[in-house]
Structures are given as C-alpha cells and as structure tokens.
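Encoded as structure tokens, the structure appears first; notes follow it.
Note that one protein chain is taken out, while the other chains of the complex remain in position.
Up next, subunit A:
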Amino acid sequence: MNLLNLLATVALADPTITMNQDDLTAVIGQTLTVESVVTGPAIAHLNVVSLDGVYVDLEDWSQDVTRTVPTEEATVDWEFQAVNPGRFAVYVVLIPQNGRLVAGPPVHVTVSRRETLDTGGALPVAIAVPALLGIATLTGTARRLLGLRSKV
C-alpha cells in the first residue's frame, strides 16, 4: 500500500518551477533574461505584476510569454524589457494538462528611472554634421557652376 502511494505520488507529482535569480535591478529600457527550470507536461506562462500599483501591459514587456513544456524537466529562458519604472515581480505559472495551476517563485525586479540620453552632446552633432555637409555641397555646386560659366 505504501509502495502504491509512493508510485502515485511520483506519477502525479505537481509540476515544479525554479528560477535562477531572486532579485534583479535594471534601468528602464534594459532587456533582461531570467532562466527557469520547469517540469511538464504543461504550458508555462510568464507574468509581470507591479508592486507599486502601476499598470503593466505584458505585451510591452515581452512578446513571447507562453511556452509549451515537454514531459521532461526543461530549461526555459524568458527575455523581457523593463519598460516601466518601479518594483515588479516576474513569475512563471505552469498550467498542467490535469490538476491545478502551479506558480513559481517571483523574481523581484527593481527598475530605476533614467533621464533622457545626453542631450547636450546630441544637439551639436545633430546640427554640425548636416551643416558641414550642406556647406560642402553648396561650395561644390557653386564651383561647378562658376567653372561652367567661365567655359561659356
């Protein structure tokens, strides 16, 4: 009887999820990857929830949030982009063929704000390069026209 119980426990064991990280820090816009080890057969789904009450649009964070997990233990990489500032929990849910949902441990992601890129450096380059090329183009055109006129 004990042996049957043991076999039943092994055969009907709940799918499990382990994550390779507990905490992550990122700057807004950064692309992050977390690795999960999951047992199937099941469908694995990535989810992101804000711990500050900020609205999270999952599509903005990742385009690839649902994976089919084969029977064996499998390593699944999840790539996502931190598009909101604040504190978030990223976790994986397994939807098995039979039985209840299994949620994995959350990975806490702290996303810091970033000011815009270096405005001071961008503006001079954005003005100087076309200005120099414009002057060179006009000078060349003027020389060509003057050359043609002198030939006439």
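Just so we're on the same page, a residue touches a chain if its C-beta (ideal position, glycine included) is under 8 Å from a C-beta of that chain, and two chains touch if they have at least 3 such contacts; residues count from 1.
To be clear about the criterion, contacts and distances are computed from a predicted model.
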Hidden subunit of the complex - UniProt protein name among "Cation acetate symporter", "Extracellular solute-binding protein", "ABC-2 type transport system permease protein" or "Phosphoribosylformylglycinamidine synthase subunit PurS": "ABC-2 type transport system permease protein"
Omitted-chain contact residue, chosen from A:28, A:76 or A:93: A:28
Touch criterion as defined above, residue of A:49, A:103, A:122 or A:146 at the omitted chain: A:122
Missing-partner contacts on subunit A, residue numbers: 27-31, 63-64, 79, 81, 83, 114, 116-119, 121-123, 125-130, 133-134, 136-137, 140-141, 144
